[in-house]
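All protein chains but one are shown at their positions in the complex.
We just call them A, B and C in the order they show up, numbering each chain from 1.
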Amino acid sequence: MQTKLNFASDYMEGAHPQILQRLLETNLEKTAGYGFDKYSEAAREKIRKACEAPEAEIFFLVGGTQTNAAVIDALLRSYQGVIAAGTGHISTHESGAVEHSGHKVLTLPGENGKLSAEAVYACLDTYARDENRDHTVMPGMVYISQPTEYGTLYSLAELEALSSVCRKAGIPLYLDGARLASALACPENDASLPDLARLCDAFYIGGTKCGALFGEAVVFPRKNTVPHFFTIVKQHGALLAKGRIAGIQFDTLFTDGLYLKCGQNAIDKAARIRKALRDKGYELALDAPTNQIFPLLTAAQLAALSERVEMSFWENRPDGKTVVRIATSWATTDEDVDRLIEVL
Amino acid sequence: MQTKLNFASDYMEGAHPQILQRLLETNLEKTAGYGFDKYSEAAREKIRKACEAPEAEIFFLVGGTQTNAAVIDALLRSYQGVIAAGTGHISTHESGAVEHSGHKVLTLPGENGKLSAEAVYACLDTYARDENRDHTVMPGMVYISQPTEYGTLYSLAELEALSSVCRKAGIPLYLDGARLASALACPENDASLPDLARLCDAFYIGGTKCGALFGEAVVFPRKNTVPHFFTIVKQHGALLAKGRIAGIQFDTLFTDGLYLKCGQNAIDKAARIRKALRDKGYELALDAPTNQIFPLLTAAQLAALSERVEMSFWENRPDGKTVVRIATSWATTDEDVDRLIEVL
Amino acid sequence: MQTKLNFASDYMEGAHPQILQRLLETNLEKTAGYGFDKYSEAAREKIRKACEAPEAEIFFLVGGTQTNAAVIDALLRSYQGVIAAGTGHISTHESGAVEHSGHKVLTLPGENGKLSAEAVYACLDTYARDENRDHTVMPGMVYISQPTEYGTLYSLAELEALSSVCRKAGIPLYLDGARLASALACPENDASLPDLARLCDAFYIGGTKCGALFGEAVVFPRKNTVPHFFTIVKQHGALLAKGRIAGIQFDTLFTDGLYLKCGQNAIDKAARIRKALRDKGYELALDAPTNQIFPLLTAAQLAALSERVEMSFWENRPDGKTVVRIATSWATTDEDVDRLIEVL
Partner (left out) sequence: MQTKLNFASDYMEGAHPQILQRLLETNLEKTAGYGFDKYSEAAREKIRKACEAPEAEIFFLVGGTQTNAAVIDALLRSYQGVIAAGTGHISTHESGAVEHSGHKVLTLPGENGKLSAEAVYACLDTYARDENRDHTVMPGMVYISQPTEYGTLYSLAELEALSSVCRKAGIPLYLDGARLASALACPENDASLPDLARLCDAFYIGGTKCGALFGEAVVFPRKNTVPHFFTIVKQHGALLAKGRIAGIQFDTLFTDGLYLKCGQNAIDKAARIRKALRDKGYELALDAPTNQIFPLLTAAQLAALSERVEMSFWENRPDGKTVVRIATSWATTDEDVDRLIEVL
């Protein structure tokens, strides 16, 4: 019996072998905990350079939900909420972690996962003009993800516009980079790490979905953006005792361009699959250039493919078709893709 | 130049080499996330057997603070608080993570880190007799740690008494086993894993301080103790995407008695150090049999030792003496101990 | 100079004179606090009778936002959210009080302020079928208001349908009756207090907007719906020390049908105004039969009316028209209405 091909998600394997190798080499060294070790410091320094943000404050957390919850709680005052697309990860798949810290997610309609500067401006303007605004939740920051949950990308111009709206309103812009390697490696992308550091007040560089066992690097490009963030992280239960396990992973990812290479592999493999799907007449639900592909399948296509390939269910359409997700990662091989193309 | 000896804590190294080996061997396998993989299931099954609790529900979280916060929030109703010793980890070194979820820590004086059944009974009885109790925080559970933050152990009889008080009051008993391997391997210990499973409503088997890179295994010995704990974990930002990384570690720790071996090494090394300290006339601040040793040093002793050995500061005494902590771990070698004894 | 007519809201006056009279008569009596006085008990008994719910547990709180926050927090588990119309008071004008207690408001589109049983069913069904539901917020109750924030009414059949959907799903239905007197007195209404007690798991009978200085009577028609609600109220800062001040007000409101009379006056006056508006060719934004009237004004009409009458701004329409709100109350007089009609 043949195993099914597995394209269900981009966090099904362990870590890039170079990371495991570094963990092995350093395993018996004794270091301070909580990120006060030389590997974490080296990783921070490399990320500062990659971001061209020499004063950036950088923290390594374990996962995306905890990172979002801690950063958002840190950036907001108790009476403020966070603007996000209705499809944003914090709006949907984090079990109310933001609300658990007392903050409302103020959802706006997005387009293919993206928030527009216009929509954010309109929301802030409506609030500012509302005579009853003191009875409502004040929008206190903006959350976006790059790439989005739908695999789409903000262009540099779009990010500039969002950043400009936020700065004029005096509220921070925060970018969730759970799959940032895929964005950075994407030919369509024109927003570099230094761009993000320049335009955002906080963002995180995702490790879990980009080659690490786990780990997300929170970057505050400017000093003192959040005093006492360390304690906030601890209070949120998000402080890793053996901080170096995250530090070593990011040190490795930011050595010799490994982070980008991880993204590049995912992008290359996704491009092959996307082309094959189009060549074979499959319909795509939306035009997303990164490592997530969203075929829109008829019932027959779905039945046939599901037998051979693990994919993620995405949504049912009223016309009976189904959107599924195929995801590639740093670990997807050409053989995996060949076999997938065969069964398409 | 010689490096200082380092006995500052029990989480300074990576993981037991067998764990890294297993992570390497399984690295490229594709598995489901969030603990729905075969390694996590195998680990759960082994822990159920070790606990003689065939129906136990088991979850793998990343660290102690998040585990305590999630379990306590799960076991309490919104208006309840958790009874703990004033020296309990949740009372002191978790940055208010329990309060962040809305619950008060109801601290009672302990003795050498331990809560007595009598003190808990008196607290519950005072509450029950208080005519104004509806204006106060209802004690809704009891938190203890084994070994305690002071390295001391609850005897089986003490645990039986605590459990009995809790059951009569209808509130759960929760045990923080961050260093449980040290307790289990300790000759003075008479409370086994099956005893804990029988007497507690929830407890966790610590990985971070007992041989793993990270990870704590929450055990609910009885089914349905906490419906929807998975979602609570997610809401607390404590759900690991690549759940198998924790699962593989616990699967390894519970294969061929590795967990106990990790504890045994820490205990053996601590026993050698404790004996050497006594032989050389050092005073100990308290009589703790596990892997933490608390010498009470004069200023001169402190100055001399600090030059050669990294230890943890514990507390200043009014008489000018200082309590420090020396900790051993699964990774402490006989050579480490020899060198320490030389400089004592 | 003539004062402007004031129809801005239904809580601009003090209390019905009979209430003040009773406060005067009882002023120097000494009673127990926190609702344990004979007036509060008498009020509870009268409400039980009016609701035909002899076992109902009843609590008097001060205002609507605190009542909603306390009841919702009491009915939900930490990981659950509350379903509400996007226009629901808790979704918009309570400054995030529900989120402050850690719960997400799960908004559904409503129609003229109303949630349909179909929409609730679809939401619950989508959740139940969602393979990723454990990563989302579980819908744990339904919030509706009667009349709604748009002055519209749920019919008895609609309430039966909502209740049926909730009961099948095993989640409570909660009704916000801030303006319940207006609903009960409305000729279009066919849902009585006993109906609400039968169909809802919790609701509140509004006092603030229906003749009292302040006060909302929370009714749990069935015993033990929420154990320790008293403490939850206290924890929410919503427990009134001199509980009898609320108790006396509700005792008076539920004596000789005063509560209904208060609603009747608001309804009668609103009916006269509505008729006059229609007669004079004004357009109404929606067809709402209770004490709130929503004229849709041209810029010219708005300018003219605003000079003579205080109204509440409601919303701007893309076509340049403006929706305003005219509200009547127990205190609105025929002279007030005559003068308003003159200036229309």
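Keep this in mind: a residue touches a chain if its C-beta (ideal position, glycine included) is under 8 Å from a C-beta of that chain, and two chains touch if they have at least 3 such contacts.
Nothing here was measured: the structure is a model prediction, and the numbers come from that model.
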item: Omitted-chain contact residue, chosen from C:G81, C:G96 or C:G140; value: C:G96
item: Touching residue (missing chain; options B:Y79, B:Y174, B:Y204 or B:F294); value: B:Y79
item: Residue among A:L23, A:M138, A:L162 or A:L240 that touches the chain left out of view; value: A:M138
item: Given C:M12, C:A128, C:A157 or C:V343, the one touching the chain that is not displayed; value: C:M12
item: Touch with the omitted chain, as defined above, among A:D73, A:D201 or A:D251; value: A:D73
item: Contact footprint on chain C, counting only the chain that is left out; value: 6, 8-9, 11-15, 17, 20, 23-24, 26-33, 62-70, 94-97, 100-101, 208-209, 213-214, 231-232, 234-242, 244-245, 331
item: Chain not shown, touching residues in chain A; value: 73-74, 77-79, 101-102, 134-135, 138, 228, 230-232, 234-235
item: Those residues of chain B which, in the complete complex, touch the missing chain; value: 78-79, 81, 92-96, 99-105, 131-132, 134-137, 313
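Here, only the chains that are shown with their structure count from here on.
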item: Centroid comparison with chain C (C-alpha atoms), farthest chain; value: B
item: Interface numbering overlap (same over half, different under half) for chain A and chain B; value: same
item: Length of the line joining the C-alpha centres of chain B and chain C, rounded to whole Å; value: 50
item: CA centroid of chain A to CA centroid of chain C, Å; value: 42
item: Inter-centroid spacing, chain B versus chain A (mean Cα positions, whole Å); value: 33
item: Junction residues of chain C - those touching two or more other chains; value: 78-79, 101-102, 134-135
